[in-house]
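Here's the structure we're looking at; comments come further down.
A single protein chain has been omitted from the complex, and every remaining protein chain is retained in its original position.
Lettered A and B in written order, each chain numbered from 1.
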Amino acid sequence: MTPAQTAQAARRRRLTPRLPGAGMATRAAVTGAACLLSLLLPLLLSQYAMSVAVTVVTFAILGLGLNVVVGYAGLLDLGYAAFFAIGAYTSSLLELHLHLSFWETLPLAVIAAAISGCIIGYPTLRLRSDYLAIVTLGFGEIVRIIATNLNVTGGPNGLYGIPAATVFGTSILTSNAQYYLGLFLMAVAVAVTGLLSRSRLGRAWRSLREDETASEAVGVPATKVKLLAYIMGAMVGALAGMFFSARFGAIDPTSFTYNTSVMILIVVIVGGMGSIPGMILGAAIVVALPEVLRPISNYRLLLFALALIVLMLARPQGIWPARRSRPGSFTAPPEPAGEAPAPAGRRSEPGSVLLSVAGLGHSFGGVTAIGDVSFDLHAGEILSLIGPNGAGKTTVFNCITGLVTPQRGSVLLGGRSLRKLRPHKIVRLGVARTFQSIRLFEGLDVAENCLVGLAAHQGRLLARHGLLGRTTAADRRQALRWLEFAGLSGQAHLLAAQLSYGDRRRLEIARALMSAPLILLLDEPGAGTNPTEKQALMQLIRQVRDSGVAVLLIEHDMDLVMGLSDRVIVLDQGHTIAAGPPAQVRSDARVIDAYLGREETESAETVEEVLGWRS
Amino acid sequence: MSAFLQYVVNGLTSGAFLALVALGYTMIYGIIRLINFAHGDVVMVGSFAGYTIVTTLVAQHWPVAVVVLVALVAGMAITGGLGMLIERVAYQPLLNSSRLAILISALGVSLALEEGVRIIFGAGFSSYPNILPAANFSLGGAHASYVQLVMFGLCLLLMLGLYLYVHRTATGTAMRALAMDRDAARLMGINVERTILLTFLLGSVLAGASGVMQGLYYSQINFIMGFLLGLRAFTAAVLGGIGNIPGAMVAGLLIGLIGSFSDGYVSSQWTDAIIFAVLIGVLVFKPTGLFGERVAERA
Partner (left out) sequence: MIKVYIGDRYVYDVRNYAALARGAGTMNGLGLRAPVTAVLAALALTAAACGSSGSGGSGSSGGTISIGVPVPLSGDYASAGTDILHGAQLAAKKINAAGGVDGKKIKIVSQDDACQAQTAAQATAKLISQGIAIAAGGYCSTAALPELSAFHRAGIPFVMDASTNPQLTQQGFPEAFRTIGRDDEQGPIVASFITKFLKDKRVAVGNDNSTYSKGLAQSTVSALKADGAQVVFNNALTPGQSDYTSFLTKIAQSKPQVFYYSGYYPEFGLMLKQAKQLGLHFTMMGGDANNDPTLIKTAGSAATGALVDTAPLAQFLTSAKGFVSAYQAAYHTGPGPYSSYEYDAVGVAAQAIKAAGSTSPSKIISALHGISSYSGITGSFHFDSHGDRKPVNYIVTIVRGGSFAAYKKLDPSTGQWVNVS
């Protein structure tokens, strides 16, 4: 097919409407056929091919586990073989010394891996992903070196005479039996990681992968969620380790090297990050391709390496990348009769002080971003924070929301200090925000972006509406409600990256509102919007206020500020220079100075031109 | 006391070779955020290029000084070209894709280089002819050879040259600008593709120099020598703060010293574990390495 023909065919396919139901049926049929084929495989293949298949299954389990860390949570892990090793060694040592059976060691090996996931995860949670990569690499090597140097692990000899697994009294010895055992364990891994992916935890991982700062700022408990990714990934890896040791009856440290970690990573990336069928396909390619190339053994790794490069050039997203939602897939069942409509957020007494900022100060290196800022935000009002570029407005926001811990001063929410709280805790207490440069989760669809906003109140691991739960009908209804509120309900299935600029702003606001905040902090929502969009935005912000949420606004667009604000605070070089109703601030001499500089105060007319203040 | 001094001498020597390699990691990471897994293998290719030249020229009885010079220059040229080729073929088309895709491509390049060299030169070890004078001297009880001194000086000279190039020339400024913000740099009229290519050239030239010098100094090379070397150099780059050129130099020497002290005072079998433990310890307290990173966080 020529490129033109292919493009044409693709266009035709795109024009053909897809029925969601038909797609589901096809998928079910394909999945069913694949399951049947995998069950019948031993009838079709030779012993040799079956031993390859057992290795494929092992790597598929490993891929599924690493997929949680790399694919879901976006944390690069170069030492995943450590968990493979920990599963294998724990299970083998327990079998050899305590004479436990394969199945009895299973929970213990999985727990040991979970603990080691904690150990590696905990000290490194503050690190950014690339530093994390080398720390995981180091951890992997340390585990291997310890296994090589200690006597209890058998040193370089490793452990021998590990009994085979037994199922209903039969030892699993032949390739076929091992294959079925592996298939069973793989099915467990598929089910577990599949459920995790659909859980709230899975969504939190995806948001973390897309933008860690933003996800914390909308209420995702990032450190806990990251740690859980390591732990869950480690537990699946331990499963593969146990299977490996029972398969060979002997393990030694050379099976768990950095190269093994890299092979597993290749499975994940080649298969397609985040995709479960991708992991199985990736494992099949990584294991089977070198096997197919056996007849030319001298060149097989070279060809494998070249194939890897070509594959990445041709399909950087992997062979079978994770599926996206299709049009019309986001709906919510109607309210069940008798259930009261969702509460419209926590109401406060109008006029009472919600947020109190006093003597706030912070410097970056030698540069004072804010020197001394104080103000109160009252319930039911829109308060604007204005000032020239570099006045310290965004730093004030970052200090309030916990992205920056202020060096001086206090931030009190309803009398409670927010200092040194993690951003997600501050969201839970009722302060939501948007960003100056819009920070959506670009790779997630609009509905998911919105649903992430629920994380602030669903961050407990084992609670009924906790991280491990699935998205409930009530969750979806709430998301739909705010999407409708923001005028985005028709675009719920689109990727955030596909939205127009104005819609992106509105989605960020809808996402922030999902956490049922007391206060919404908007950082230049009007930047870059056209006049029509601006009108709609102002309407939206008023609606937010009317729904009982106080608004703190940073804005340069004076039409917006003057049209919306109940009060205005002016910052210059980190200090409050004026505060009061818009009309009063507008005529304040110091404000005019701040905007135009002291020497150029000759004409109030120019000021009006520059600031766009028109009465 | 003499043992301590000896460990310092030993550590600085291996550290200097390491630092040259670490610079490549740090420059390439700084500019395209890629952990270039193939970099250690570029060093290896440099070693083999030098090996071929040295054995050929020695067989024709060229004077030692000329052989060394030719091998060094040619080795650097070959790896420089190789670095650019790798960037063009395997990385450039992926610059705008997911960072993991390019990482896997780098792993593919690494494996391809190893296997390619294995197929050409065989899987065994190759040994440079021992042509350098072995004369050594004693300093406070520690032994060092004159060759060691010259090699160390040469490493420092190359590092200094790179530092001046990156900080004092227009192209160097372009590189640093690119590391901060690729799109902004493009808008400022910087030829992004060419600057990235140039970064690979520089990093790979240093890798080649390190490869040839190690070959001449240690003699023994093989197709997987780049692995352990790359691992430790990468560790050094991270320890120094990714993207930080002076940081990589100091951390390279530091890793050499830590390795040497670990071999001497603890046990060689724990050395890699100790190096990684030090790294993890440092990162826990200083998450961007000892000297801070020099790449801008995505806003």
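Please note the rule applied: a residue touches a chain if its C-beta (ideal position, glycine included) is under 8 Å from a C-beta of that chain, and two chains touch if they have at least 3 such contacts.
Since the structure is predicted, the reported quantities are computational estimates derived from the model, not experimental observations.
Asks: From the list A:L281, A:A492 or A:L507, which touches the chain that is not on show?
Replies: Answering carefully, the residue with contact to the hidden chain is A:L281.
Asks: In the whole complex, not just what's shown, which of A:L293, A:A474 or A:A527 touches the removed chain?
Replies: Of the candidates A:L293, A:A474 or A:A527, A:L293 is in touch with the missing chain.
Asks: Where the complex has a chain not shown, which of A:N157, A:S352 or A:S500 is the residue touching it?
Replies: Among A:N157, A:S352 or A:S500, only A:N157 touches the chain that is not shown.
Asks: In the full complex, which of B:G108, B:G208, B:G243 or B:G259 touches the chain missing from this view?
Replies: B:G259
Asks: By the contact definition given up top, give the residues of chain A that touch the hidden chain.
Replies: Its contact residues with the unshown chain are 3, 6-7, 10-11, 13-14, 46-48, 50-52, 54-55, 58, 148-149, 155-158, 160-161, 173-175, 244, 247-252, 254-255, 259, 272, 281, 285, 289-298, 300-301, 303, 307, 310-311, 313-315, 317, 319-321, 323-324, 326.
Asks: Touching the missing chain, which residues of chain B?
Replies: Those residues of chain B that touch the unshown chain are 3, 6-7, 10-11, 13-14, 17, 89, 93, 115, 118, 122-125, 127, 129-130, 134, 136, 138, 143, 145, 148, 214, 218-220, 222, 224-225, 227-229, 259-261, 263-265, 267-269, 271-272.
In this text, only the chains that are shown with their structure count from here on.
Asks: Quick check on the complex: what are the chain B residues that touch chain A?
Replies: So the residues of chain B touching chain A come out as 29, 33, 35, 89-90, 93-94, 97-98, 100-105, 107-112, 114-116, 119, 231, 234-235, 238, 242, 269-270, 272-273, 275-277, 279-280, 283-284, 287-289, 297, 299.
Asks: Quick check: in the complex, which residue numbers of chain A touch chain B?
Replies: Residues in contact with chain B: 70, 76, 123-124, 126-128, 130-131, 133-135, 137-139, 141-142, 145-146, 148-149, 258, 262, 265-266, 269-270, 273, 298-299, 301-302, 304-309, 312-313, 316-318, 437.
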